[in-house]
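Part of the complex only, each chain left as placed.
Chain IDs A and B follow the sequence of writing; residue 1 opens each chain.
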Amino acid sequence: MTVDLFANHRDTYVQFLNGRFRGKDGVRRLYIERFSKTFVQGRNGPVHGFLLDHLQAQDVVDYYSNTSPPMAKGRFRALMSAGTHESMDQKTLPRGLRQWWEGGLYENEYIKEDGVWKIFRLRYYPFWHGTFDKGWQYTPPDYVPPFAKTLADGDPLGPDEFVQNDERLWPDTRAVPFHYAHPVTGKMVEEADLRAPLLGTDPKEAKPARLIVDSFA
Amino acid sequence: MTVDLFANHRDTYVQFLNGRFRGKDGVRRLYIERFSKTFVQGRNGPVHGFLLDHLQAQDVVDYYSNTSPPMAKGRFRALMSAGTHESMDQKTLPRGLRQWWEGGLYENEYIKEDGVWKIFRLRYYPFWHGTFDKGWQYTPPDYVPPFAKTLADGDPLGPDEFVQNDERLWPDTRAVPFHYAHPVTGKMVEEADLRAPLLGTDPKEAKPARLIVDSFA
């Protein structure tokens, strides 16, 4: 049923880490096959002792009245409490027992098909992680490793393509681009202001910003 | 004043854990008498050094235009930061010093009485707890024990009745039933998909789902 939330449009995708999963096949491959296989042995639903409490808040939704079909964009924040209960059988868990906090951002697009709003382009940025024990001060780099191979390159649960940006997790704090302009000045945030230089260094010398280049105008 | 938020309707109740507190008398017994007595010696308001920061988010509110009187349903998520400050006198605290995280869900119903929206049926599911030190990986079963006796059975602060479901806390992850259908397919989630089988076991063999059977149609 997750897959049904997405548009039939040929440009539909889910972006996660450095990968894009295209169309409803891609959505199914990521959410149903990859996640449920990795986390809970294929169960597409709750499992006793497994927590993925994914609280979403701070919605900024913009409807573009001049688009045909109707389209919208939404930015959301997420705060996740996740992990396994000690009563689970550790041997059956591919990643063992663990618990962590995760803060993320969504920058999504929506489209109306046959009178129903559907998800068109879902981009989830799992911005930071922190284990429950040690916190975000001690998160190892690449806490969730980027995809190494696409589907065509031989990962049967891999993305269809890589994103062009160098998408990295915390401690990389480059801002997720905003779909909306400053409400008073009407200006978009400048590229240099989205960068995350090392403390005390020149933003101009820092890694280029994350960009979202395929968003509808 | 909490009690005034609730409807005068004879079917008004608050559901908490395995208990239902009926009518405004029940609301008062749970929120004012039981909670304030257990936590803060009867104070119906803030107490120095006692924290119950109950953040609510992710509202899904549905208004049913064909009902008379007007009715609505709402699903909310809560994330609570709670506990006591070390400066409190431990001897005066019935449960001692402690601090914990709590993630919960509301599936509520509302009714308009005399032109004012009021809470009709409040169902709070304190889904998971984790002490600040150890987290949800190590939550003991029945972290908040279910009610053992009703008011009629001799608990002066007990519920009027027990719910029919076997309501349990984390690590039981059976989903709280959704009041709304899938926005694209129009289908309700099936009972088997609300269950929480042990990892790698057949949902059909698992404990039946939580159900909400008295919701208005």
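One rule holds for everything that comes next: a contact is a pair of C-beta atoms (placed from the backbone, for glycine too) under 8 Å apart; a residue touches a chain by one contact, two chains touch by 3 or more.
None of these values were measured; they are calculated from a predicted model.
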Identical protein chains in the complete assembly, only 2 of which are shown: 3
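Methods note: only the chains that are shown with their structure count from here on.
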Inter-chain centre distance, chain A versus chain B - centres from mean C-alpha coordinates, in Å: 30
Residue ranges of chain A touching chain B (in the complex, touch as defined): 1, 4-5, 40-41, 43-51, 53, 55-57, 79, 81, 83-89, 92-93, 97-99, 116-118, 132-133
Residues of chain B that touch chain A when the two form their complex: 57-58, 77, 79, 101, 103, 127-128, 130, 135-139, 170-175, 182-185, 187, 189, 192-200, 203, 206
